[in-house]
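The next block holds one structure in the form of structure tokens; read it before the comments.
What you see is the complex with one protein chain gone and the rest in place.
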Amino acid sequence: MATALRIDPDKCTGCMQCELACSWVQTGRFNPAASLIKVHIFDEQAAYTPYTCFQCNEAWCMTVCPVNAIAINPVTGAKVVLEQVCVGCALCVIACPFGTAFLRPDHKATKCDLCGGEPACALACPTECITVGETSNGEEWTGRLAEQVSARFREMLEGVA
Amino acid sequence: MGGWAGRLLRVNLSDGSCTVEPLRMDWARAFIGGRGLGARYFCAEVDPTIDPFSPHNKLIFATGPLTGTSASCGARYMVITKAPLNGTITTSNSGGHWGPALKFAGYDLLIIEGQAQRPVYLLIVDDQVQVRSAEHLWGKGVWETEERIREEVGLPGVRIASIGQAGENLVRFAAIMNDLHRAAGRNGVGAVMGAKRLKAIAVWGTRGVPIARPAEFLAAQWRFRQKLRASPVTGEGLPGFGTAVLVHVINESGALPVKNWQFAHMAPDETGSDAERISGETLKARYTLRNKACFACTIACGRVTRVSEDGRVRHAVLTSPRNWRAAEEGPEYENIWALGADTNVDDMDAVLKASFLCNDYGMDPISFGATLAAAMELYERGYLDDSVTGRPLCFGDADALVAFTEATALRRGFGDQLAEGAKRLCERYGHPELFMGSKGMEFPAYDARAIQGMGLGYATSNRGGCHLKGYSVKAEILGVPEKLNPRTTAGKAALQKKLQDATSSIDASGICLFVSFGAELEDLVPMLAAATGVDYTLEEVIRAGERIFNLERLWLLRAGFTGADDTLPDRLLRAPIPAGPSRGQVNRLHEMLPEYYRLRGWDETGTPTSAKVSELNLEEVFG
Partner (left out) sequence: MAKRHVIVGAGPAGMHAIETIRRFEPEGSEIHLVCDEPPYARMVLPYYICGDVPESHVYTGGDDVFQKFGVTPHIGVRAERIDPDGKTVTLSDGTTLHFDTLLIATGSSPVRPPIEGLDLPGVTNLWTIEDARRLIEHTGQGKRVVFIGAGFVGMIVLNALYKRGCSLTVIEMMDQILPRMLDAEAARLATDWLAKRGVDVRCGTQAARILQHDGALAVELTAGDRIPADCVVIAAGVRPNVAFVRGSGVEVDEGIVVNERLQTNYPFIYAAGDCAQGPSVLGGKEVHAIQPTAIDHGRVAGANMAGQDVRYDGSLSMNVLDVCGLQIASFGRWDGEDDIVRLANPARPLYRKYVFDGDRMVGGILMGPTGDIMNLTDIGMVKGLVQTGIAMGEWKTYLKETHPLDLRRPYVALGVATRLLKRTLLPLPSDDPRVRPLPAEPDVETDKGPHHKVFVEAYRKVFGHS
């Protein structure tokens, strides 16, 4: 049974509790710079959303790795960085077209691993914008958000005298 | 250790030096952080008698130990300086993301000293601090300043606090804006920044905030959050309507000042205006796009709104912010009141536009709206005419509201006089009695004739007419934690003292004051203890609050204020509210003030007794 983050951008308030929780899990400190989930804040379009690895089917990060340092957790389906194996070449960072693979300051790759099935970001989210389900709704929510941001952007352009 | 970063950054703009100092941990423990710790450093370093615009004034940005943690609403920083508006010590508070960023960079405090020769901005990225030229940003609004700085720094995550044209032009109620919409709004802190020629402070931090006792802290912050969720105010009211929900509530209590406090109830048959048109409900139905939270906030009282098509066309200004068509944050209740009710402009489009302009120019909408209302009364009474104002200036004039928002920030025409604040304006035209404020600062949005305790709060606030340092409206109107009769004075002295001390503690912790609608100080103490590793007790935290309040008071007295300044305008003390639910009421300050002094341990002149000073360990502060 796979684990997936389900996201409803309409519920995001931009509070960063997910970033705080994630950074806590990564580092044992509150440090959003180390968070693997990033909140997009688009004030002009009044659009906010948390954004992290979709655990996509193509797994660009995993396939590109020269040392097979990214593997699949059979329980959650998450693609997990094996720290002992990673050499820090950062190919996953440039190969991931979603921008959700990162390189830590200590030169190890890092990405969302769904916290082993119990994502801290979802626990921390105060508005149920991030919840946990069995399948991802990535296609649906990114599509919906794209329409919303585009529409408000167009309204803004049309308004410029 | 945790909570505190344990370091402060000192930047001297006169010589460009930037130094990192270890935090005085004995002070940190006694004054907690934020408002308290900032005031402790300020009082140790700044002569109370200096001119606020002189290079000797300092500007202290202070976070608290909970700033940047997951504690609900741990987003706050305070600005401590000598106020250009009224010469008090000020402790202006703001949310957003900037305060946490300063903390993540590893600093509890940032102390700005001296004065730059040419406009500069400060870039802080962890241990790297740069003073950079801001010549190209001078004259620009907040939106553009933030965008330009972010681009030239090249770090998308950089957080920026800046001043707009109002701060540059030394408008006495200029604000410091951060994250576009959030303001350290009152007393003119932005003008101090302008006088120092400091356009902005850009911060990015990657050091994070450590926690002394993680398991304990995390459990405490979950409990705290649970409590806020369960409260009707922080769990439903504020998330549902934002602060603007108060327009109706306060109006129906007959406590909504209208027309420079000539009225306290907005109604078509009394004031010719309709509160419905500027209510939280109208805002929600017609303008609000969504809710927005500050950093770590689980309440999300912020509103993101947009002016309607009509508003844009009708209220044209000369220098539109370039993101004009976009959504903006606000307006808060106080903005709606000052720009709407006090000026009697019940036109939400105009109020929104003026509010957005205030954000972009970096100007306190409360003092601005109140000053404009005073000018309107001067005008209507014939003490001012078109030769001075350059245009008619009657109550209810929406175009005048928008036009003077711009003119004041830019100090153009009559705006140059408005930029001095209501007290100076009223004095200039020979009618100081029309100034509605205390200790030189304009009041906010609650008529003290209808809410007795609030009057005492205004009179004794250390920064002048302010609701945020002892918000008794909470008990007297909203019934939190229990409803008290707003018309009576009994018990209000004790209420104010308790609130003022508790507020000082909350302001010191780095948490938003709004948590006090849903939680008590005792809910905050376990987070403070677990984060810092100091075994704070409730008593100790309350005592710290009292210590902070008295510290500010001692500074004020040294700055030349006396007990005689603990007062309210004659209109509130002697002129009964003419109509509405609170008709006939005046504020009975004299019934509360002596008791308040006694409870505070102050003598009859309002001076803390030496016993009180030593009880609070404040003897050494002023040497």
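A and B label the chains in the order they appear, each numbered from 1.
Quick note on the criterion: contacts are C-beta pairs under 8 Å (C-beta built on N, C-alpha and C of every residue); 3 or more make two chains touch, one makes a residue touch a chain.
Every value quoted in this text rests on a predicted model; they were computed, and no experiment measured them.
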(message) If I'm reading the header right, one chain is hidden. Which shown chains does it touch across the whole complex?
(response) A, B
(message) Touching the absent chain: which residues on chain A qualify?
(response) 21, 24-28, 33-34, 38, 40, 42, 45, 47, 49, 51, 54-59, 62-64, 66-68, 70-75, 77, 79-80, 82, 85, 87-91, 93-105, 107, 113, 115-118, 120, 123, 138-139, 142-143, 145-147, 149-150, 153-154, 157
(message) Could you pull out which residues of chain B are in touch with the chain that's been left out?
(response) 125, 130, 147, 150-157, 206, 214-215, 218-219, 222-223, 226
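Going forward, only the chains that are shown with their structure count from here on.
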(request) Starting from the mean Cα coordinates of chain A and chain B, work out the distance between those two points in Å. (result) 36
(request) Would you pull the chain B residues touching chain A in the complex into a rising list? (result) 68-70, 72, 97, 100, 104, 157, 180-181, 204-211, 214, 225, 229, 289-298, 300, 302, 304, 306, 312, 320, 323-329
(message) List the residues on chain A that touch chain B in their complex, please.
(response) 10, 13-17, 20-21, 23-24, 27-34, 43-46, 48, 105, 124, 126-127, 152, 155-161
